[in-house]
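Missing here: one protein chain of the complex. Every other protein chain is in place.
In order of appearance the chains are A, B and C, and numbering begins at 1 in each one.
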Amino acid sequence: MNRFTVEVLVTPRPGLLDPQGKAIHHALASLGYDSVEDVRVGRAIYLDIEAGSAAEATERVEDACRKLLANPVTEDFRVTAAEPACGAVR
Amino acid sequence: MNRFTVEVLVTPRPGLLDPQGKAIHHALASLGYDSVEDVRVGRAIYLDIEAGSAAEATERVEDACRKLLANPVTEDFRVTAAEPACGAVR
Amino acid sequence: MNVAVITFPGSNCDQDCFRSVELAGGSPRYVWHREQSLGDADAVIVPGGFAHGDYLRPGAIARFSPIMGAVIAFARDGGLVVGICNGFQVLCEAGLLPGALLRNESMRFQSHDCALRVERSGTPFTRDYRKGRVIRMPLSHADGNYYADPETLAALEATGRVVFRYSDARGTVSAEANPNGSLNHIAGIVNADGNVLGMMPHPDRAIEEALGSVDGLPLFTSLVGSGAGTAAHTEVA
Partner (left out) sequence: MAAPQPRSGDPPITPDLVDEHGISPDEYREILAIMGREPTFTELGVFSAMWSEHCGYKNSKRLLRLLPTKAPWVIQGPGENAGVIDVGGGYALAFKIESHNHPSAVEPYQGAATGIGGILRDVFTMGARPVATLNSLHFGDLDRPRVRYLFSGVVKGIGDYGNCVGIPSTGGEVYFDRGYEDNPIVNAMCLGLMRKEDLIRGTAEGVGNTLMAVGARTGRDGIHGATFASEELSEGDDVESRPQVQVGDPFTEKLLLEASLELIASGHIVGIQDMGAAGLTSSGAEMAGRSGTGVEMDVALVPVREQGMTPYEILLSESQERMLVVAAAGREDAVREILEKWELEAETIGSVTATGTFRVLEDGVAVADIPALPLTEGCPTYERPGEESAEVRNLRQMDISGYMLPPAGLEEAFLAVVGSPNVASKQWVYEQYDTTVRANSIERPGGDAGVIRVPGTNRGVASSTDCNGRHTYLNPRAGAMGAVAEAARNVTCTGAVPMAITNCLNFGSPLKPHIRHQFREAVLGMRDACSYLETPVTGGNVSFYNETDGQAVYPTPVIGMIGVIEDLDTIVRHSFRGAGDAIFLLGANRGELGGSEYLYAVHDLVAGEPPRVDLQAERALQRCLLAMSSRGILASAHDVAGGGLAATLVESCLGRPRAGDGVGASVRFTDDLPDAALLFGEDHGRVVVSCAPNEEERVRRVASDHGVPCTRIGTVTVAGSPLEIETRASTLRLDMDVLSDQYFGAIPSVMNQAV
């Protein structure tokens, strides 16, 4: 068994209103960042998980995403496993 | 000028309490995902930005992170630019 | 009429719902989220608050509380279920109601009175309201911005399942009267069978003159007056 850090990125479905992204976009514009064309905000979740392999870790987390971590109505998700024992962004 | 999608990952500083992460950890455990050892929750922000190069896009976003996107007191951030015209996770 | 009021860790409006049922003449009972059974309940209220802190997404974690299995089965059998505020969010997460509640357009928590137009009076939850009546009650949420994909939304409208809409005091809907950006100004909906209601505003805070409004009370008298199992017979356009 190894310990993996799995990164989950949950993002609002394209086409969906994203009030947070809109607010940040607006704020950036007023700070003078006018080259920003669009902003979308999602969640980044880092899970430390014990698994036999990276693939197994990823699979388990994908399952958790479908059940809990992402809302299938409004969100997409993407799962990436880092190498074992790598601290990732932690 | 090209359009780049820049990914910003904002995560709570290590050592700071992360109530969200704690709650998700707890929920996962009660759903039977007991191999999860730790959970941290941050934000994923995707910016579409016009810039001459990926490096320029990244630099501008890093600046925006220091000013607005991340809270310097409680959060760390990491910025990555995708290739121009690549839709990223969108 | 026995009404189960579910209490999750983080529920804040369980007492308010309990009292509302009492005032409406029903018999409320608290059911702790770890229980597996609803007992002899004739109806269920999922109250407002911040179940499990609303961490991750409102309602996401609560949806897996042990009692939710019983609530889902109860609803599938035609039992009457009301979700108010956080309860609405929980019911959406649990798949008992379509769509999702996104962050308010203002990005702020909003707590103030709102006016609602009663769009349907024929449901077991609104039989004591007249259709078209404008009612007033508090709302209090950060994530009340109703969203559903275009097909779902069209189906909701086509089958008359929008029960309450945000409006002004005269019953006119408009962007100004919409507090959170909800699609089609939706404040409350029922499921296809008409036995599950979700709404963001708080009828449970508008049950006495002293609180400034009694417009929420008919919802509870409707609920309590409608016997068990009648849901299957209620008309859904």
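By definition in this document, a residue touches a chain if its C-beta (ideal position, glycine included) is under 8 Å from a C-beta of that chain, and two chains touch if they have at least 3 such contacts.
On a predicted model such as this, the values are computed, not experimentally measured, just so you know.
Interface note for the absent chain: among C:37, C:110, C:152 or C:184, the touching residue is C:110. The missing chain, though absent from the display, is touched by one residue of C:15, C:37 or C:184; that residue is C:15. Panel shows subunit C; residues 9-10, 12-13, 15-16, 19, 48-50, 52-55, 108-113, 138, 140, 142, 169, 202, 204-205, 207-208, 210-211 of it touch the chain omitted from the view.
Residues of subunit B that touch the chain left out of view are 12-13, 15-19, 22-23, 26, 68, 71-74.
Operating definition for what follows: only the chains that are shown with their structure count from here on.
Remark: subunit A and subunit C have CA centroids separated by 31 Å (rounded to whole angstrom). Look at where the CA atoms of subunit A average out and do the same for subunit B: the two points lie 8 Å apart. Residues of subunit B found to touch two or more other chains are 24, 27, 31, 41.
In subunit C, the residues that touch at least two other chains are 56, 60-61, 64. Here subunit A touches subunit C in the complex through residues 16-17, 19-20, 23, 43, 68-69, 71, 73-74, going by the rule given at the top. Residues 3, 9-11, 14, 21, 24, 27-28, 31, 33, 35-51, 60, 64, 67-69, 76, 78, 89-90 of subunit B are the ones that touch subunit A when the two sit in their complex. Those residues of subunit C that touch subunit B in the complex are listed here as 52-53, 55-56, 60-61, 64.
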